[in-house]
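One chain of protein is taken out of this complex; the other chains stay put.
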Amino acid sequence: MTTPARIRAGGLLLLAPLALALHWTEIVPPVLIFVVGLAAIAVLADWVRRGTEQVAEHAGAAVGSLLTVSFGNAAELTLALFVLSTAQTRIVQAQITGSIIGTTLLFLGLSALVGGLKRERQKFDQAQVGLLSTLLLLVAVAILLPAVFDATERAAAPGTNLASRDEELSLWVSATLLLLYGAHLVYVLVTHRDMFAVGEKRRRPEWSLPLALGVMISATLAIAVESELVTARLGESASLLGLTPQFMGVVVLALVGTISDLFASVAFARADRMDIVIGMCVGSAIQIALVVAPVLVLASWATGHPMNLVFGSPVDLLAVATAAFVVRAIVADGETTWFEGFLLIGVYSLFALAYYFEG
Amino acid sequence: MTTPARIRAGGLLLLAPLALALHWTEIVPPVLIFVVGLAAIAVLADWVRRGTEQVAEHAGAAVGSLLTVSFGNAAELTLALFVLSTAQTRIVQAQITGSIIGTTLLFLGLSALVGGLKRERQKFDQAQVGLLSTLLLLVAVAILLPAVFDATERAAAPGTNLASRDEELSLWVSATLLLLYGAHLVYVLVTHRDMFAVGEKRRRPEWSLPLALGVMISATLAIAVESELVTARLGESASLLGLTPQFMGVVVLALVGTISDLFASVAFARADRMDIVIGMCVGSAIQIALVVAPVLVLASWATGHPMNLVFGSPVDLLAVATAAFVVRAIVADGETTWFEGFLLIGVYSLFALAYYFEG
Partner (left out) sequence: MTTPARIRAGGLLLLAPLALALHWTEIVPPVLIFVVGLAAIAVLADWVRRGTEQVAEHAGAAVGSLLTVSFGNAAELTLALFVLSTAQTRIVQAQITGSIIGTTLLFLGLSALVGGLKRERQKFDQAQVGLLSTLLLLVAVAILLPAVFDATERAAAPGTNLASRDEELSLWVSATLLLLYGAHLVYVLVTHRDMFAVGEKRRRPEWSLPLALGVMISATLAIAVESELVTARLGESASLLGLTPQFMGVVVLALVGTISDLFASVAFARADRMDIVIGMCVGSAIQIALVVAPVLVLASWATGHPMNLVFGSPVDLLAVATAAFVVRAIVADGETTWFEGFLLIGVYSLFALAYYFEG
């Protein structure tokens, strides 16, 4: 009932050394290395997740959940840090936007569509989902506020250098978001555990703790290596494929770290477990916005390549706000149908078109 | 239980030749021809609808529904095409905005107000209405996205000529919207027919097929003639009445094609059938945005007077987004009261004021 066996096959791990080998031979076109590297990251991301799950089962619910949160987005974070180190801030922001709309619109849409094809409707419990869709609103506010602040300041005093004020606000907003996420964990894991524990019975770990830790850490390191290969060939590959770097960031880089979630999510939808599907898809977007983005801001500040949260592109802002409102509307009635899935995919396509035509 | 007899009286059809006669005599003031022409269009639009309903009853549910969709907005489409042919793109956009807020805020508001005057509350089924209000969100995104895209591009590279990129994005967005509307028809008419068929029992057609087809087609042609008379006198009449062309587009032109819906809608509200009222009012706005607007974009492109979907006026964008959110909020509890109707009219008035004062 988890990720299908196909993508979990160990053989796929060979993609990682393959990308490295192609990099060393230096004779294949860069776009090939780029594609193989991306595929390797997609596979490795799933192994990080498996390792983390196993460690979590050794560690118990509370510590385990913290671990899952921290390493659940290790792939996105690692890739984003490498892109950031090449000072491509706009691409990192596109990646964050793309992860948010990719998981909430595309992945949820595909799952609801596939799950709804042979059923009239798929029901789920609204109590959990309601909180997630409220947190999506917080995500939208957190992404909109620094940009609106920047626009306000720019209009009030044109020509002022806002870099330090934008940076300070971004740091404090990031700290607030991490605090809110922490409170959310306390709520879900401590004070209202019973409400959210449905069907989450503890299983016996399949791996020993050292093996699990080893897999988790080595797969994360391997992602770092692949990320460097991929990042270095980003611009070149984009222009070769006739795509803008923004499109690459939003559609390709954003989804590579979570593509294994898509397979798992569709499988759960087919098994009519929409609670888990929505929890995965929306939960992933919330983690990106409330954990990965703030950590990137703090990390970028610590490492001297400051990235703020001022999303310069209004399309990004509309995309995130749309995701929040459309998901709320779709899940408000406690059920999904194939058409609602199709609609989510349609809304995603509208934004993908906009990024495709962006100059 | 349908449109009251008054407006259906055949005598009103004489307005159409009257406008034409006034046009030929050339002695009456243009504003009189403008007003009589508008009245004629309002009456003819209802006859197109009657003809279409009769044809639909001959044709069976599936084909009939397609026909109703295609010809249900024939009046708006014809009038808009004539305005477009005079290159008044801004007026056509005002017309689209005005149709959306006119049907969802003003018509729905008037119906809820009148229907609620003698009742404490009017209930309706939320399953159908929920989907309509979600589609209104899609409408808002579809109207906002090209404008936000344009603003993003403009800010990123000031001075670039965006016409071709705006045009391309608009064409693809239009195609996506038509596809989504098609999927919606499949959902309502095929896969989830039972859910939406409530109270829609097939009646025996009253007219023969040739008569019905004849009425449908000749009334549409007559609308085209009247539209030409009206469009030619638009600017002159506006300045004579002390109104801006935008106000004319949003409030007058936008509502002339659907005014007969208002009478029908109020009649249904008095009979406490709010399901039908909401279906008519919100459904009409959705058809304007997901069918009429895309068809206008495609038609304008084919005929060489390209119109894109970039709504240049932020007031338009706010109006459409407001309509989507306010209607969602009003219908969320599955009932309406006179005050909710009054509130909808109030929100409509706020926008009418803004268009009135627009320069």
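To keep things simple, chains are lettered A and B as they appear, and every chain counts its residues starting from 1.
One rule holds in what follows: a residue touches a chain if its C-beta (ideal position, glycine included) is under 8 Å from a C-beta of that chain, and two chains touch if they have at least 3 such contacts.
Since the structure is predicted, the reported quantities are computational estimates derived from the model, not experimental observations.
A.B. asks: Which of these touches the unseen chain: B:Leu32, B:Ala163, B:Leu240 or B:Ala332?
C.D. replies: The single option touching the absent chain is B:Ala332.
A.B. asks: Could you tell which one of A:Ser133, A:Thr231 or A:Ser300 touches the chain left off the display?
C.D. replies: A:Ser133
A.B. asks: Please pick, from A:Val114, A:Leu180 or A:Leu243, the residue that touches the omitted chain in the full complex.
C.D. replies: Counting the whole complex, the residue in contact with the absent chain is A:Leu180.
A.B. asks: Could you tell which one of A:Arg50, A:Arg273 or A:Arg328 touches the chain left off the display?
C.D. replies: Of the candidates A:Arg50, A:Arg273 or A:Arg328, A:Arg328 is in touch with the missing chain.
A.B. asks: Tell me where the left-out chain touches chain A, residue by residue.
C.D. replies: Within chain A, the residues touching the omitted chain are 126-127, 130-131, 133-135, 137-138, 141-142, 144-145, 148-149, 151-153, 155-157, 160, 165, 168-169, 172-173, 176, 179-180, 183-184, 186-187, 191-192, 328, 332.
A.B. asks: Where does chain B touch the missing chain, residue by residue?
C.D. replies: 120, 312-315, 317-318, 322, 325-326, 329-330, 332-333, 337-340, 342-343, 346-347, 349-351, 353-354, 357-359
Rule of thumb we're sticking to: only the chains that are shown with their structure count from here on.
A.B. asks: Which whole number of Å gives the spacing of the CA centres of chain A and chain B?
C.D. replies: Chain A and chain B have C-alpha centres separated by 40 Å.
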